[in-house]
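For this view, one protein chain was removed and the others were kept in their places.
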Amino acid sequence: MIITLKKEAPQSEVDRLYNDFEEKGVHVNIIQGDNFNVFGLVGDTSQISDRDILANEWVENVQRVSAPYKLSNRMFHPEDTIVDVAGIKVGGNEKIVIIGGPCSVEGSEQICRIAEEVKDCGADMIRGGAYKPRTSPYSFQGLGYQGLLDMVEAREKTGMPIVSEVMSADKVDEFVEHVDLVQIGARNMQNFDLLRAVGHINKPVLLKRGMSATIEDWIMSAEYIMAAGNPNVIMCERGIRTFEKYTRNTMDLAVIPIIKEKTHLPIIIDPSHATGDWKLIEPMSLAAIAAGADGLIIEVHDCPDKAWSDGAQALKPEKFKELIRKGKIVAEAVGRSL
Amino acid sequence: MIITLKKEAPQSEVDRLYNDFEEKGVHVNIIQGDNFNVFGLVGDTSQISDRDILANEWVENVQRVSAPYKLSNRMFHPEDTIVDVAGIKVGGNEKIVIIGGPCSVEGSEQICRIAEEVKDCGADMIRGGAYKPRTSPYSFQGLGYQGLLDMVEAREKTGMPIVSEVMSADKVDEFVEHVDLVQIGARNMQNFDLLRAVGHINKPVLLKRGMSATIEDWIMSAEYIMAAGNPNVIMCERGIRTFEKYTRNTMDLAVIPIIKEKTHLPIIIDPSHATGDWKLIEPMSLAAIAAGADGLIIEVHDCPDKAWSDGAQALKPEKFKELIRKGKIVAEAVGRSL
Amino acid sequence: MIITLKKEAPQSEVDRLYNDFEEKGVHVNIIQGDNFNVFGLVGDTSQISDRDILANEWVENVQRVSAPYKLSNRMFHPEDTIVDVAGIKVGGNEKIVIIGGPCSVEGSEQICRIAEEVKDCGADMIRGGAYKPRTSPYSFQGLGYQGLLDMVEAREKTGMPIVSEVMSADKVDEFVEHVDLVQIGARNMQNFDLLRAVGHINKPVLLKRGMSATIEDWIMSAEYIMAAGNPNVIMCERGIRTFEKYTRNTMDLAVIPIIKEKTHLPIIIDPSHATGDWKLIEPMSLAAIAAGADGLIIEVHDCPDKAWSDGAQALKPEKFKELIRKGKIVAEAVGRSL
Partner (left out) sequence: MIITLKKEAPQSEVDRLYNDFEEKGVHVNIIQGDNFNVFGLVGDTSQISDRDILANEWVENVQRVSAPYKLSNRMFHPEDTIVDVAGIKVGGNEKIVIIGGPCSVEGSEQICRIAEEVKDCGADMIRGGAYKPRTSPYSFQGLGYQGLLDMVEAREKTGMPIVSEVMSADKVDEFVEHVDLVQIGARNMQNFDLLRAVGHINKPVLLKRGMSATIEDWIMSAEYIMAAGNPNVIMCERGIRTFEKYTRNTMDLAVIPIIKEKTHLPIIIDPSHATGDWKLIEPMSLAAIAAGADGLIIEVHDCPDKAWSDGAQALKPEKFKELIRKGKIVAEAVGRSL
């Protein structure tokens, strides 16, 4: 940690700060600059908050040298984490996984029908929302627990693992019982109580990036889950909020190599939410594969304009099948399979 | 609702869409344009999702004419809502309220001491965090329930109402019992289960804007609380996330007149989080008052660089007192008192 | 164009507006809604500014139905524009072009040496900055005219066309004489005098997206060049400014299918500026190819940490060669060649 002090800081204040840090067990190196003095702290600074040091009026700024995350940090765990989702491996050099299904479960018949279709297209897992985070209280809020049971039926019929979003800690038990991959949605990426709750379970977690989360914020949320005891975290990019209006969000594919460099966790991409537009899903999916993604999660509906939510970003099964066909070729081009 | 259809849409599709809307009880006006045809929908379109219509490949775009919020909408409730917080009125032309206190409760002695100080400075309520949303799992997470009890003690000693943040639905009962104004933090602005939970209580709610929430998203979150039965919502701007790095967030003061135009709810400003820098709190507070804010919530600590969290954005009591002195003068200049 | 009027607008005002529009030769359709009245304008509304109509206090909002661009609009020119750069074709289903070279020309020897290297790696054109837009007045500002002459020498030695950025209208003649593809940089994307100036020349133009330009702003800048008489515009994405700090900019690959849908112009990608980090260039280049890019422009330097500018985002020749090797395979996977 590097602390820049104003040149006019009184010596007594410099001494007090120096002693404070040394008492906390970190060693302070002082560099006398022309316009500033600099403290270089060596040792375990993870307990020291940069924002508390900034409270000192003689401090100009504070910069971390080491990343604030440990368990997820590639530096301390060089090998890839491969997450097992009911037998399907995600990450490393494993086959790229394809997760398909509707935004919302609309009933047993619908989810089973679409599950069969996405399986025929070549998908590995089914997605479907039972509890739905909707901007408006007047929109359809999901079928709730019954929706989860409908998904279980779809799993029984197709043999594919199921992925669904949990929205509150008091529902985590339902998900542990029924769901194979527990999703934390973008809006709950910093719902820390929920992160801790899924940190205590033995099911893998799909952690979506918050719509204005920096990469570091996002990794810190993975760190919450891991610090609570659950090492099986899959990162999921779903676009960030920017000024651009033609797309619902801006898909940030640079996160793929960055997450792989900074952490040892798998990363998958959600081009449906990242773009909000079914016409963009195929090219963005191929781009994600080319950039090294470990998987894709895509909304699929056989009648998007009758979907109970978000039809605009769902592919019809025939287009999903075509995407998978092309995806296989691109995957091979970059040395992966799909 | 205005729907733009591609000129090449087949007549059968146009007819089908037309009939679908008429069946939903809305009347469709058709305008034949040069390059597009336009459907103008008249009637209650609140059940129709623009994103589902967009799923139709012949639809170019969809635009709402009416706002998607009702209970919070100034159009249907022209009078100002004045929220009563344990006897202190917020909104309308009432006195501008000042809420001060530390980021985190650090113990009974600390919160009582600072509460006395902020009261002496002229504050109306005490703030303090018992449950703390922290980016890092390794940072201090708050004293929890004990922190709430410490705040109760501070209220007993000073007579001032207390404000604190609730982070999960299962703790709402604690807040109903002990806290006067229940805060929903920025990171939980779209934690819809929590919004519904505080919609069922009879305590007023302070709803912070999410760091990347549009004004419409934010109003929709207020609508969640109101639709669940709680009309006592106070909006709170705390800065939005932008590319600028000198400040922690970018304070968006235009929300003050906009919230007052679009809704009938009170709005207060949090310059501590909006800037992240104690040096900027005074000028930004005066600006907020001049722009018509109904209140300010400011972090105050008597020893910021020893604070257990976020000292960088806390004022020392003497600076807080000076801010209130100047704030009174600016408030009078714009026809309010403080 | 759709204009929403407040219900309480006086009839005289409604009549006045109606007559104003009819006088301008557009036909007005009126839809009486519950809370608003709507004017649907049919005819040529390109001369009517939405912001001027908004000045009327009875107008709630104004929405365009048709895009404000014409010459670049795919709707009116369904075929792909293929731009010829000194014999190399860009766009359509032509071979994907690769442009490589240093950020700055550092002298004849350097640019000729690097040009030979990028040619050996398989590039199609050489890039190099003679006039450099630098954030600081104290940074190296480019060799100017001599730098252009050095590039000409590199062209003579390698036979490859040259690409360089023009920063002001009074230098356009130099570029017409010496350069094959004239670049407008991100910072000058809305330097309208410069756009008009390159609209009058007979050399193709590479138009970079401004760092906070919406896709529509960017297309409108292409429209400036085309309206002045130059149809040979190549669009170039180079990342947009967002809150994310790990990368210099956020690369927005969704623009590739969007530009191809909305316009008939070719689009190439600059992963060097989009990421600011040489380690990210290869995966982002492969992603761009998979998403359908017509070309790549990449900074290459044989000694990046001695480069006179922006070494952090330059590839060494051996890495550039490897990128082209992999790029060929991905290009084939999506039905293109490179």
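So that you can tell them apart, the chains are marked A, B and C in the order they are listed, and the count of residues begins at 1 in each.
Going forward, a residue touches a chain if its C-beta (ideal position, glycine included) is under 8 Å from a C-beta of that chain, and two chains touch if they have at least 3 such contacts.
These figures come from a predicted structure and were not determined experimentally.
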Option touching the unshown chain, where C:S66, C:T158 or C:N188 are the choices: C:N188
Touch criterion as defined above, residue of C:E23, C:E79 or C:D305 at the omitted chain: C:D305
Chain not shown: contacting residue from C:Q32, C:S49, C:N93 or C:S337: C:S49
Where the missing chain touches chain A, by residue: 2, 4, 29, 31-36, 38, 40, 42-44, 60, 63, 65-66, 75, 241-243, 245
Residues from chain B at the interface with the omitted partner, ascending: 212, 214-216, 240, 242-247, 250-254, 256-258, 261, 274-275, 279-280, 283-284, 286-292, 326, 329-330, 332-334
Residues of chain C in contact with the chain not shown: 46-47, 49, 51-56, 68, 133-139, 141, 167-170, 187-188, 190-194, 210-212, 217, 220, 223-224, 227-228, 241, 276-278, 301, 304-314
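As a convention for this text, only the chains that are shown with their structure count from here on.
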Farthest chain (mean CA position) relative to chain C: B
Between chain B and chain A, distance of the C-alpha-averaged centres to the nearest whole Å: 26
Separation of mean Cα positions, chain C and chain B [Å, integer]: 39
Chain A-chain C separation of Cα centroids, rounded to whole Å: 31
Contacts with 2+ other chains: residues of chain C: 242-243, 245
